[in-house]
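Excluded from the complex is one protein chain; the other protein chains are retained at their positions.
Order of writing sets the chain letters: A, B, C and D. Residues in each chain are counted from 1.
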Amino acid sequence: GTSGSAGDGSEEGSGGGGSEEGDGDAGQTGGSASGGSDETVRVGLVAEPASLDFTTTDGAAIPQLLLDNVYETLVTVDVETGEIVPALATDWEVSEDRLTYTFTLEEGVTFSDGSEFTAEDAAFSLERVSSDAWTISLAAQLDVVESVEAVDDTTLEVTLAQPSNSFLYALTTRVGAMFDTEGVDDLADEAIGTGPYTFESWDRGSMVTLERNPDYHGDAPYFATVEMRYFQDANALNNAMLTDAIDVVGTVQAPESLAEFEEGDFQIVEGTTNGEVVLSMNQQEGNPLADPALREAVRHAIDHQSLLDTCWAGRGELIGSMVPPTDPWYEDRTGDFPFDPARAEELIAEAGAEGTELRLRIPTLPYAVSCGTVVESMLEDVGLEVTIDELEFPAAWLETVFTNKDFDMSIVAHVEPRDMANVFGSPDYYTTYGTEEIQTLFEEADTGTEEEQVTKLQEAAALISEEAAADFLFLLPNLMVADPDITGLPTNAIKESFDLGDLARG
Amino acid sequence: MTDAGQAPAGGSRGRRLNPSLLVGGAIVALVVGLALLSYVWTPYAPMRVLPVEPYQTPNVEHWLGTDRLRRDVLTQILVGARTTLFVGFVAVGVAALVGVPLGILAAMSPGWLGQLVMRSNDVLLAFPALLLAIMFAALYGGSTRVAMIAIGIATIPAFARITRSGALGVMRTEYVVAARSAGRSPLGIAVRHVMPNVAGLVIVQASVSFAIAILAEAALAYLGLGTPTGQASWGRMLYEAQTTLRSAPHLALIPGAAIALSVLGFNLFGDGLRDWLDPRLEDR
Amino acid sequence: MTDTPAIELREVCRDFRRPRTSLREAPPVVRAVRDVSLTIGRGERFGIVGESGSGKSTLLRLLCGLDRPTSGEILVEGRSIGDQPARRLGWLRRRLQLVFQDPMSSLDPRLRVHDIIAEPLVSQGIGGDHADRVGELLEQVGLDREAARRYPHQFSGGQRQRISVARALAPDPDILVMDEPVSALDVSVRAQVLNLVDEIVDGLDLTLVFVSHDLSVVRHVCDRVAVMRAGEVVETGETERLFAEPRHDYTASLVAAIPDLHTALAGRTAQDLARGVGPTS
Amino acid sequence: MVLRLLHRAMVFVLSVLAASVLVFAFMRVLPGDPARVALGINASDDAVAALREQFGLDRPVVVQYLDWMRGMLTLDPGIEFISKAAIGPQIADRLQVTLILVTTSMVLAVLVAVPVGIWMAVRHRHVDGVVMSAASQVGVAIPAFLAGIVLISVFAVRLGWVPSGGWAVPAQDPVGFLQRLVLPSVALAGVQAAVLARYVRSAVLDVLREDYLRTARAKGLRPVQALWRHGLRNAAVPVVTVLGLQLATLLVGAVVIERVFVIPGLGSLLLDSVAQREILTVQTVVMVLVVATLLITFLVDALYLVIDPRLRTGSR
């Protein structure tokens, strides 16, 4: 798999410490190197993709299924360390002015339709992101790219308009996926990539089947077939696991049900994710929460530990800001607004906001619904009036909260990696924050050196927290349940993909 | 020769109450009582997350235990009765308010108008509550209101039909002809004669529809299209209890029993009422 | 003006359209009343007899302005009722009132007797002390004033028929129309109601139109009779004459088929009835 | 009779048309732009507009309606906006699943409800009849999904006799198919049977009071024989009505059970499409359900003519 080869010469592009983690990684995946069985593994998940085309359809389900499994990227993230490591590019160099990236591509890689993967394909794929073909908003991540050139079959040169620290990282996400020049005609139904698995079939409403790619350039994956089975709710998923209809629960949606698995013959994997559960506060002019004091009161009013214990069975991590511990600029900010209902009431009284009515409009997602109830209770304890509306996710929530900003508070997990700038960088975004100060910080972080990036983003995270731009309820855990003999599960879900390459039994 | 001579003994007033009516009435009264009680007293603040252990089984402090989010189950059951009754009342109210006049209109206008009303009614019949609720939820998101209105609209045909058939019967009676020849206007006849005489049928239908509405609400809550979190609802409780069905079965059983019991109550009540109002059963 | 007849029918027809039974043929038409011309004088006791489906009730509905003739003209006390909308028939409602067959279904079970009897007064906006008027009417038909507070189901068939009569008398009509008023009653009660009708028609000087399929009853009550068959009036005449020497064959067969206690005891058998062998033979 | 059928058929067609306008109009007022959902959180308005155009959502409403109707009539309602999958075959697949589930449970329900209902009616004054009647009342009161959840918990999770859900194509995996069919059918059938049995009971009770049943007994038939030969056919009319209604509601109502048992039926397709704002799919599925319902009503009506000769002549 992709992270299996991480140990080899990745020093160029990423920070230090990669090799150490890489070893561990390689050791863990040793089982899969044994070369392949004809077994099938059945992975249960909750959200079925609407299409196979992540270039035009948003949502986490498609990259979760296809990225790193069918499509590969030039570089990828080590899920243990959060560092960028080689994938289809064995090596890369960054020019002095940090504008030119030269990737050396692996040789002998073929697409599942038989054609060879060359720098031509890579250039095609990256250029395509900036074209009209990509319609999803995430494509903007590569706006910084000025030109792409295939120097020879294995050398790709990318020129940026300005230095960008997030560029390389962006290449690890779906926008960095490598397509075949001939393989993009029917992306909605067909997926042609270089990954360890090939797309086999899609039985809409129940499952997608992937087959082992016989010509895979890396180590052949253990399982010959992967069935990604989709369930509409957590309970059905649990039942399937309990009755051995699946081998792995990809994401546990109801942590309270883990108790049931703890009793049985199952392994429970707990890791971390990029999913910050954000209690957003509409601070547009005229809204009650435009008053920073009230926002601070909200942050003080919430007992985060108790909330986590209640609504997510204590699984997950507390974070005080928009940075998960796996990001290099992580700082513990949980102390910024300690649980202090007295202080909250004081702040509310000072603001003259006793009994303010707040509309908490949450999407119909399990964590949001659970947390919403708890948040409501906690805020009412300090004298605010909260009404909860559940909005169907995605459509109704997007329309009401996201587009029309018709809400006071909402709860949603932002699962994209390194999305702090995205979420808090613009006043037009639904978080309605994006002060000029923060925008400058993000700008500087992206264009500055790597060290600057870290410090600026730390500053930004601190600012966001201190100004109570939002409250950060907790970081979603990556919870998986699997048969006890399944190995190679991606413990941390900090990538967009659900990496299947290392899965093995034994 | 008809049974004219028996008349003094007949009439609904002299009829004996049947067990269905009594048991059903008692259950309905209980549910209504619980709902009313919840306005003046609940063991804990409604829907409040309490600083106690979750998943408690029934005990002295929490008579019906606590749920995953550390809320008192009894409180939720009490307040949930309110939601249940509210949904039922509004749904049945909407259905009756629209369906009954439509049925009467259809019965009283023999021509194309009556036909049109009944045919439209049949078209509406093709949209069951669940389908409407799914459609409405897409429009407005799932909420108690959507559930009520969807169930209400879907129940209109039932009321229109039963009212029409009852009203047709009334329109054939001689007292309606007598009223016409006494100079009553059609509206006067509708109000003075038809409505009171179909009231029995409508009440029976209302009781049965009420039961159906309770079930529909529960089903909608299960699909996530009904009462949202933050409001107590039996359907919602049941839905939320699913993931801990085996570790904390009481969280599912209690609201499940509450739903089943009140549906049973309204059904029995409706059946009993029907028997009580049906003179044919009297002499047999 | 006194010599204008109470009711005059001029070539009255009423057709009912039945649902289509075939695509090609026109929908069948039931001619419930055809070309009926009748004159009923003031103070007359006029009977209409005929078998089931012969159009008696339809004719009555036309008379009472409850239905429209397909063609022809109907005059009540000289005024035409055919071409007026129902709203404008107030005067007719005051002049002419109806009593129905079924003592169970002709009174609204949900209304108190008072409201039932006062209904014509209320509907026609007739003022005055209704309670008093109702009490008066109840006494007139031989019921207690107390009865006003009770519901119809608390009365027997005969009593209910009395209430019907009281209701009909409420607006002080000149014409009383009765559709089979005794055919649902037991013989003993039937006699009571017939006596009451007798008494009231005489006492109030009413014109009576009395419909029945029971020829013996019509014979007892009426001075003049019209015999209907299949929507047509086949014969009209003085009751006694018509029974004694029917001119139309149909009338004859009808008369012959009436079972009669005296002739039966005299030996007339069922076979005689069926063969139309008259009482005299 | 032919005329009456023609008349009903005409009513059916008109109803379908009326329903199609309703459904179409409804879908146009749905908030939540499918283009926006497809493009996601940060899409620009231009991109959304472009996609709307690509989806054909910018055309006049009448054109869209006619286009859709033509698609429906040619059994090719088009492709989905987002997944680009053809809608027709998808619906056909899902409908097949739902139909199998619904008919199986209806058949089960009828097999149980008819004898039980008759029994309850005939023995309505006896202890067993009353007990059965009470049991059926309780059966009616239990939400189907609760029954489903409990069945799964007991028979799938605890006992492990059958899978907890999912679906198998009968031709490929007959055993798996049957195994997966059992619990959902039983869950659906149980509640339906309880409802149906109550209707059978009351229809039979009504018939038992009819004069012709007394005539039949006066001819020398014993009560059960009389009921069998003369009563059941007459009791069938109200029962068939209810059966039709149940079948119709079940087409949609099965969605709950489909959810519980993770069955890829039409109802789940509807829910998913609503969530994705696949308007075309939603309105087509709704239309299919509505047409099916109206068709059932029409067939039930036709069935009346077979059962009850009184209805065959023009008059009622």
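One rule holds for everything that comes next: contacts are C-beta pairs under 8 Å (C-beta built on N, C-alpha and C of every residue); 3 or more make two chains touch, one makes a residue touch a chain.
Note that contacts and distances are computed from a predicted model.
S.K.: Given the choices "Multicomponent Na+:H+ antiporter subunit E", "Dipeptide/oligopeptide/nickel ABC transporter ATP-binding protein", "Nitrogen fixation protein NifU" or "Stage 0 sporulation protein KD", state the protein name listed in UniProt for the chain not shown.
M.R.: In UniProt, the chain that is not shown appears as "Dipeptide/oligopeptide/nickel ABC transporter ATP-binding protein".
S.K.: From the list C:Glu73, C:Asp198 or C:Glu232, which touches the chain that is not on show?
M.R.: Only one listed residue reaches the unshown chain, and that is C:Asp198.
S.K.: Need a quick check: the contact residues on subunit D for the chain that isn't drawn.
M.R.: Counting only subunit D, the missing chain is touched by 125, 210-212, 214-223, 229-230, 233-234, 307-310, 313.
S.K.: Could you pull out which residues of subunit C are in touch with the chain that's been left out?
M.R.: Subunit C touches the missing chain through residues 51-52, 156-159, 186-192, 194-195, 198, 202, 213-217, 219-220, 239-240, 243, 253-254, 256-262, 264-265, 268-271, 273-275.
Here is the rule we go by: only the chains that are shown with their structure count from here on.
S.K.: Select the chain at the greatest separation from subunit C, using centres from the mean of Cα atoms.
M.R.: The most remote chain is A.
S.K.: How many angstrom lie between the centres of subunit B and subunit D, each centre taken as the mean Cα position?
M.R.: About 22 Å separates the centre of subunit B from that of subunit D.
S.K.: Starting from the mean Cα coordinates of subunit A and subunit C, work out the distance between those two points in Å.
M.R.: The answer is 89 Å.
S.K.: I'd like to verify one number: the distance from the centre of subunit A to the centre of subunit B, where each centre is the average of its C-alpha atoms, in whole angstrom.
M.R.: 47
S.K.: Enumerate the residues of subunit B that touch no fewer than two other chains.
M.R.: 137-138, 242, 245-246
S.K.: What parts of subunit D, by residue number, touch at least two of the other chains?
M.R.: Within subunit D, residues 31-32, 149, 157, 259, 271, 274, 277 contact more than one other chain.
S.K.: Of all residues in subunit B, which touch subunit C in the complex?
M.R.: Touching subunit C from subunit B are residues 1-2, 4-5, 7-8, 10-13, 173-175, 177-185, 188, 192-193, 196-197, 199.
S.K.: Please give the residue numbers of subunit D that touch subunit A in the complex, ascending.
M.R.: My answer: residues 31-33, 36-44, 47, 50-51, 80, 82-85, 90, 93-94, 149, 152, 156-157, 160, 163-167, 259-262, 264, 268-269, 271-272, 274-278.
S.K.: Where on subunit B does subunit D make contact in their complex?
M.R.: 119-120, 122-123, 125-128, 130-131, 134-135, 137-139, 211, 215, 218-219, 222-223, 235, 238, 242, 245-246, 252, 256, 259-261, 263-264, 267-268, 271, 280, 284
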